[in-house]
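What follows is a single structure, and I will ask about it in a moment.
The complex is shown incomplete by one protein chain, all other protein chains being positioned as in the whole.
Note that the chains are named A and B in the order they appear, and that numbering of residues resets to 1 at the start of each chain.
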């Protein structure tokens, strides 16, 4: 059983955070929240999304799992205005999701065929890492660093200078280098520690697409360890965590 | 003889309504109005445009016919701002149309070579159908239904539910279905009758491009009959009618 009503804006923010990594996913319709955990085909980037029942106008579920094509679901959500309410109801017999968007002067019904969850890649176990450094910054600052790195390289280094108490987003190209420096004063907060890891830029660019520019993003970082990126959606009633495996530093 | 002055916005609205179906057309320069009737190469979609003399700042004509390349004429009209006046004058000897756009600080003259009207596809006879149902809705509502149908199919069904007094824009895809329901309260007006016809979505998408989102569109409909779409331009002094042949329903 699944029967829920949610604003189109919240639904879109939630779907966007997952669709940048995978095309299909399992959605867990838990009693108290809706959750998605997925890993990209190369097992490099993971996402963990939770949307609490309180993020919905109304929410009823009893623990089922459905498989969906995310692009298709996003396309439907885009037919709504941000304020429109989207009604989602699972038909257990037909295994179809009935989606209704009510606007001021129309009712749009969409019947979406679901995907067999068993045909979707297994959900990853997200490792519980205790990372030594933690940086909180604005989505716009992360975006600036990623765009700058993209001018010179396919890789990006995230690094904390413990002495200077600065966070660095860096890239080394064949001829040119780039370094975005964020001081403690520039950041929302910085908990310094030994942290310096290299990542594939493509994955960070994809994750960055979904992160709102005004989001507070927490970056947990270590030395040649995965990075964890965390931010809230749905006015704090939804949580997105990305985890990205490091590349081995060549020097 | 043809000598007329018209606002760029009115000229563009008029040309757009025809150019979505055909690239070349005959323009009839009647004494009391300018009119275009055209059918697409596959004989599926027709357009009938009338722009009354009152829609012009000044209008003089004596019943001639000219052939024009619509894309070219639209490109010229786009050089003007919406409020600019466009002066059109036919040179009978050279068979060229002299177009002048006066702006605040320039005079743009364009000499357009005309096309021999005999080389252009014959104008269609638009059948005078008495269709049992008539719906009046906003261009934006039609647009929403067409965009929704386009997510799942190449065909679109327009249907009136006489009992519920609702108008349905529907599409059936291989796995997914979509239905935009407009109640009598959602519509500007509904005159119910037996009406359910299937159409090629491509044609409706093209016609939809020309229909202003805030236009009042009258949809005349029957059972497996052509649909007539009608709206006004030039503050009521111009009329556009589209007619689209039905597809045979497969069930």
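To be clear about the criterion, contacts are C-beta pairs under 8 Å (C-beta built on N, C-alpha and C of every residue); 3 or more make two chains touch, one makes a residue touch a chain.
This is a predicted model, so every value here is computed, not measured.
Set against the missing chain, the residues B:108, B:126, B:140 or B:245 yield one that touches it, B:108. Interface note: of A:108, A:133, A:182 or A:204, the residue touching the hidden chain in the full complex is A:182. Touching the missing chain, out of B:9, B:53 or B:79, is residue B:79.
Along chain A, the points of touch with the absent chain fall at residues 138, 141, 144-145, 147-148, 151, 175-183, 186.
Remark: the residues of chain B touching the chain excluded from display are 72, 75-76, 79, 103, 105-113.
Simple rule for what comes next: only the chains that are shown with their structure count from here on.
Between chain A and chain B, the centres computed from C-alpha atoms are 44 Å apart.
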